[in-house]
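In this view, the complex is presented without one of its protein chains, the others remaining in place.
Chain nomenclature is as follows: A and B, assigned in order of appearance, with residue numbering initiated at 1 for each chain independently.
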Amino acid sequence: MMRSILAFLAFAAFANAQAFSFRIGAPVASQDFQFKSAAFVFRTEGCAGVEKLKITAAAVGRVNGERRSMDLHVAASSSHPGVFAVAQQWPQEGNWVVSLKGECGDKIAGAIVPLNRQGFIRESAKFFSRAAKDSEIDAALKDLAKKEEPK
Amino acid sequence: MTNHPVQVTTEILAACRTGDRDAFRSLYDTYKDRVYSIALYFFHGDRAAAGDASQQVFLKLLTQIGQFRGDAEFSTWLYRMVVNTCVDMTRRRKRTTDLSDTLPAPARQHEEIEQRQVVDAVQAAVAELPEKFRIAVLLRHFDDLSYEEMAAILNCSAGTVASRLSRGHRMLAVRLKKFQERWK
Partner (left out) sequence: MEMTDPAAERFAQSMLAELPLVEAPESVWRGIEARLDAGERPRPAPVFRWPRWAFAIAAIFAIVAAIFWRASQRGWIDTGHSSQTIAIGQIGTVTIAPGTRLRVVADRPEEHRLALQHGEIHARITAPPRLFFVDTASGTAIDLGCEYTLTADDRGAGELHVTRGWVAFVWQGRESLTPAGAMVRTRPVSGPGIPYFEDASSELKRAVDGRLDVNAALGAARPRDTLTLWHLLQRVSDTDRAPVYDRIATLAPLPASIDREKVLRLDPEALKLLKEELAWTW
């Protein structure tokens, strides 16, 4: 029984080591001065060969109760391949999250990154081994609205 | 240098056509460093000329953006403007090399001093290339464009692009041969 559990854990660890996912960070993580004003930076993990990578990003927000979304430009670091930055391209008003989707061959990763005036909210970011669903994005926006309510 | 192609969305282009300053800024931010760097090295490290050329390119872009129909890559259209602007400026201005305004980097340690010498040498070698080879080498270096894309930008055949790159690289190899041992 113990051997089976250990084998399962070892397999899970191995599978996990291969998982394609995002890692987000503050601009300093990029080591690239061109990204010093970015809202956040990110890299991918588990994708062998940056040339296979395809990234899309969208900002989704609620402004005065109205849901809005926009495609975002993602900048690639020229000095650190595999590192990307998202600059603020959405308005100051309202609550916003950024939804990331990455494709590496047949692997997909997703992330929802909530934002406030200070930048991205690391503790509230969510990560998926697929694209984020609209319902998950809406839930993140709802949580953000609660946090940002004046106390 | 490897660069990852950045997609300019149709939304950004459409917004630029309506005079949306934020959309134009986004477009500018996407390409500004490559345009500036190509101009900088084309003009032998002259920051003032590079700044002028960059401004002209982006202003031209905004003025003529209504003419971009999307039948070619946006980058092809943009870089064609970069090439034309650099060549036009060269014809109009006297060639000066302002050594005080060339690429700086404070060298604080021995390794940095050595690295600085390499960069200076490469920059000087590029500056000495004939104009047609210089622009081809810089376009290829800063945006890793295909021969076909460069042919569209330079208004020549892909074979001519290959020839200019090959001859440009050979000239650079000769001028920089003192660094051969280091490279090995």
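Note that in this section a residue touches a chain if its C-beta (ideal position, glycine included) is under 8 Å from a C-beta of that chain, and two chains touch if they have at least 3 such contacts.
Predicted, not measured: the structure shown is a model, and the values here were computed from it.
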| item | value |
| --- | --- |
| Chain not shown: contacting residue from A:27, A:61, A:94 or A:114 | A:27 |
| Contact footprint on subunit A, counting only the chain that is left out | 23-29, 31, 33-34, 36-37, 43, 78-79, 118-119, 122 |
| Positions on subunit B where the hidden chain makes contact | 1, 19, 21, 25, 28, 32-37, 40-41, 47, 51, 54-55, 58-59, 62-63, 100-101, 103-106, 108, 115, 118-119, 122-123, 125-126, 137, 141-142, 166, 168-170, 172-174, 176-177, 179-180, 183 |
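By our rule, only the chains that are shown with their structure count from here on.
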| item | value |
| --- | --- |
| Interfacial residue positions of subunit A with respect to subunit B in the complex | 34, 50, 70-71, 73-76, 78, 81, 87, 89 |
| Subunit A-facing residues of subunit B, complex | 1-4, 6-9, 11-12, 22, 26, 29-30, 33 |
